[in-house]
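Yeah, one chain of the complex is gone here, protein chain that is, but the others are all in their spots.
Labels for the chains are A and B, by order of writing; each one numbers its residues from 1.
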Amino acid sequence: MNDQRDPRQIDLERELVRYMAENRITRRMLLERIAKAGAFVALAPIIAACSGGAASASPSKAAAASAPPSTGPSVAPTATPEPTPVPTPESELFIYNWDGYIGETTQKDFEDKYGIRVKYDKFPDASTQITKIRSDGAGGGYDLTYPASTDIAPLARDGVIAALDHSLIPNLKNLGPTWVDPAYDPGNKNSVPNYWWTTGIAWDPAKVSEEITSWAALWNEKYKGKLGMLSDQQEVFAAGAFRLGLPPNTTSEADLDAILALLETQRPLLRRYTEDDIGDFTSGQLWMTQAWSGDWVQMTYEKENAKYVIPSEGAIRGNDTMVVLSGAQHPIAAHLWIDFNLDAKVSAANSNYIGYMGPNAAAQEFIDPAILSNPNLNPDSGVYADLVELVTLEGTDLDNLTKRWLELTA
Amino acid sequence: MAGAHGIAAVAEPPISLRGRLSGGLLVLPGVVWLVVFFLLPLLIIFVVSFGSKDATGHVVLTDLGLRNYIEATKPEFLPAFGNSLRYSLLTTVLSLLIGYPIAYWISRHGGRHKILLLVLVMLPFWTSYLIRTYAWMIILRDNGVANSILMGLGLVSDPIPFLNTDFSVILGMTYGFLPFAILPLFVSIDRLDDNLVQAARDLYASGRGAFQHVILPLTMPGLVAAAVLTFIPAMGDYVTPDLLGGAQTSTIAKIVQVLFTSGRNWPYGSALGFMLMVITLAGTLLAIRALRQETFG
Partner (left out) sequence: MRTGRNPWLTAFAVLIYAFLFAPIVILVIFSFNVSRRNFVWQGFTTDWYPKLFANRDLLDALWVTVQVAIIAVIVSTVIGSVLGLALARRRFRGAGSSELLILLPMVTPEIIMGISLLIFFSQLFGQNGSLGQIAIAHITFCISYVAVVVRARARNMDPHLEEAARDLGASSTGAFLHVTLPLIAPAVAAGAMLAFALSFDDLVVTAFNAGVGSTTLPIFIYSSIKFGVSPQINAISTIIVAVVAVALFLGWRLGGFRGDGASPIAVTEPAKP
């Protein structure tokens, strides 16, 4: 295996040089960045016009600009500045992921760079994914997959995913500080964050004349038959909870009953509990719907004026992750893929293509400023802090929710 | 026994021992396959349906009982059961009503091109079912083909909400199961002797009488097969109502799917699934008996 160095002996200057070399930043640029703490893109292949995005730049960006070797304690540098892998990766990699969830050329770029053939299988929904990787308790034959953050704890406990070897993922240093030690997976022991999003309301201003600011908008009789909610039980109940001022992750049966009653008043007004918010919205079936932030970006490709808001009562923040499965036959290649996707430019390319923000601070340079400057996609720290993450539900808690969800939708 | 198969019945020849044995042998490969690859796995799930799950979601088989089945008979599920039955029955009836004339037309008027016409019926079903359903969404949605035509012709001013309703679900399901009805109907109708049909017309001096008293009974096996091949899978179909349906079109099949997937409750899902099976089976057997009785008195 590669040699491990005591983090305390990191050669600061050497790190700096390596960081600059990898990201092709001149010293002058680095100094300017440190000074401005704002987006400055000069030579990046993905050109983004310089915008007044400094105001909305998240705190993590300033931290990254001022301290390039902002590594977590678990990252040890590789021996050489070249990103050549040590030890040798396998020749294949089996990935299991959503469709269209990476940049347009990401897979090909990876294959070209490392000569590893990627077999990229897709699943239509998270349940299929989980069922498949749990089928033999070790990943169902796949090396790497993208579970939601709420899946990590049970998967790790049940030995389905393996602890990551951080020495093979030097680009972990690119993560913003809020992502270095997330609550669902302390120290990123078993996973690496991939994208994060918020769940709010998307609407079509051509059909909906009001400016939307509250979850109550989805109970508006005026738009009966044109409203939608997601078909995700936790998200729907969370929205109901926000409206009632209850904690969105509540497991109290009394709370759940109250939320159920509220949701039942909404059901006759809904057209659909949609699994395809993008499609339904773009095709005009829904004028206003609960939606994920990244999906809203996709909607704007077809319906330019579509709007999105994080409602005032509060919203859910979620993220997904990359994990290496315990039965992986190509673990080195899997780690390489993770490292590759944490590269600033690759991460930005992914974000730009699919519209979701990543946890990658270094990538912010290269992200489309339209995404970066949008407070609904990239909320400022005040709003961000108020967002709530969903918790993993299991056992009786899950049963209680599922029971009511089925009552609601049956 | 003679009347059991209808007018065309002939007394069964006495079955020799060899006949009985060879009948048993013929059946063997199919039965063995189904027992190994269907019954055995199903048995596992059946056992699971009496089990429960622990706090971490794993199936526990130590305390087997009927709790899941009792839970599955809750009144809250009645609307979904009702929807499942309604959609399946309507789909079956529509498929038969549409399928029978088509099969008849192909058989009696197809002439040399009979097989070609039959394969043409099947042709759309060798494309992806999902894309076909998406095509229906393109046709039926508010800004879709149907509404564009209707509004273009000035017949309506606002789009008619075809999609995400009972209508779109039944249309989609009928469309999906039509060839499964047409095929057995054709096979049965095609077997009719022309002379017989002609004789019947002479006898009853009308097309309707000939149909009701001769043709229909003779093609009963085909009708039964078509009904069975349509009703049963329709009860278990959750994809079509999912894609073409809306907030008010939930089915039992969908609930089973939810329990197995996001609900992570395999024992409960299994129990509900088995209940669905029993209801479907009972409904099918009753329908077959009713159809036979109706024709032969």
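In this section, contacts are C-beta pairs under 8 Å (C-beta built on N, C-alpha and C of every residue); 3 or more make two chains touch, one makes a residue touch a chain.
Bear in mind that the values here come from a model prediction, so they are computed numbers and not experimental data.
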{"item": "Of B:I170, B:V224 or B:A247, the one touching the omitted chain in the full complex", "value": "B:V224"}
{"item": "Residue among B:L66, B:L130, B:V156 or B:L286 that touches the chain left out of view", "value": "B:L130"}
{"item": "Chain not shown: contacting residue from B:T92, B:N147, B:S188 or B:T249", "value": "B:S188"}
{"item": "Residues of subunit B in contact with the chain not shown", "value": "5, 8, 10, 12-13, 15, 19-24, 26-27, 29-31, 33-35, 37-42, 44-45, 98, 101-102, 104-106, 108-116, 118-132, 134-136, 138-139, 143, 145, 175, 178-180, 183-184, 186-188, 190-198, 201, 218, 221-222, 224-225, 228-229, 232-233, 235-236, 238-239, 253, 256-257, 260, 266, 269-270, 273-274, 276-277, 280-281, 284"}
{"item": "For subunit A, the residues touching the chain missing from this view", "value": "94, 98-100, 119-124, 128, 131-132, 135-136, 140-142, 276, 278-279, 282-283, 298, 301-302"}
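Just so we're on the same page, only the chains that are shown with their structure count from here on.
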{"item": "Separation of subunit A from subunit B, taking each centre as the mean of its C-alpha atoms, in whole Å", "value": "42"}
{"item": "Of all residues in subunit A, those that touch subunit B in their complex", "value": "125-128, 131, 154, 157-158, 225, 232-233, 267-268, 270-273, 275, 283-285, 394-396, 398-399, 402, 405-407, 409-410"}
{"item": "Complex contact set, residues of subunit B against subunit A", "value": "53-57, 76-77, 79-80, 137, 141-144, 161, 163-164, 242, 245-248, 250, 255, 258-265"}
